[in-house]
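Here the complex is missing one protein chain, while the rest keep their positions.
Moving on to chain A:
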Amino acid sequence: MKTNSLFNPSAQFLLPIPFQIKKKKVEYPRVVSLWLSPLGNGELSFKPGQFLMVYVFGVGEVALSIAEKDETEESYVLTIRSVGTVTRALEHCKQGDIVGIRGPFGKGWPLEEAVSKDILLVAGGIGLPPLWSTLPFIFKDRSNYGEVFLLYGARSPHDILYKESWESLSKQKELVLKISVELATSRNWNGSIGNVISLVDSLRFNPQSVVAFVCGPEPMMRFCAYALLKRGVAKESIYFSMERNMRCAIGSCGHCQFGPLFLCKNGPVFSYKTIEPFLNIPEI
């Protein structure tokens, strides 16, 4: 190895840059959306499905998918469920606070695979944000695609993300939207009740010409794939966004290994065909 050209001081992949919280919204208890805006000229160019590493001063860093770019606010929207120390700190951040950002990282959803095909987006719970980010990209070139379906499963009517957007979205003629909740104790829920996978079964699409993007808890994604495979969808046409513990996001720290794959740099989006050999191996 030539050792005279190894050192590149500008390659600081582990150093965050400061972003400001422009806006904060509580989606439902313990889940917030944050609008993050670069200080100075820090525009992020991202593919839907990519993620950021968000650093909270003195607390730590967490991987979060970009839900959307809000052009009017010049911000990137992240939706966070408070489950650990860093996400809890983010839950309690205030408008105006500064956080550190690295990224975007990973491979996003392969929208190019979906050209001239139907697109099936299946989200479970907090798995919605990474899929949400595809919508503006799809609508921008809507004529490139066939039917577009968005299936979203939430625990209850109270646990539905982005409530203010659904009404306008449901009026979109070019989007088939279905929401299902597992538990509807409220009287004013008129939608479906049950698992999001049951929505897949009732859908009319062409299995030979559909690309499915799935994000949610791993068992939900697996059963979604089984349902799609049963309908005759090819393994290559089903994509998952996977989750594992991440520290670095650049394929260095070793935490997110899934068999030979680093979820951070080889994923987090993978075709079912790629990950099938490892999906059913417990504790891999």
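Throughout what follows, a contact is a pair of C-beta atoms (placed from the backbone, for glycine too) under 8 Å apart; a residue touches a chain by one contact, two chains touch by 3 or more; residues count from 1.
By our rule, contacts and distances are computed from a predicted model.
From the set "Sulfite reductase subunit A", "Sulfate ABC transporter permease subunit CysW", "NADH dehydrogenase subunit M" or "Glutaredoxin", the protein name that UniProt assigns to the chain left out of the figure is "Sulfite reductase subunit A". The residue touching the chain not shown here, chosen from A:N8, A:S45, A:S116 or A:S143, is A:N8.
Contact with the chain that does not appear here is found for just one residue of A:K47, A:H158, A:R231 or A:R247, A:R247. Contact between chain A and the unshown chain involves residues 1, 3-4, 6-9, 11-18, 39, 55, 57-61, 83-84, 96-100, 217, 243-245, 247-248, 250-255, 257, 259-260, 262, 265, 277, 281-284.
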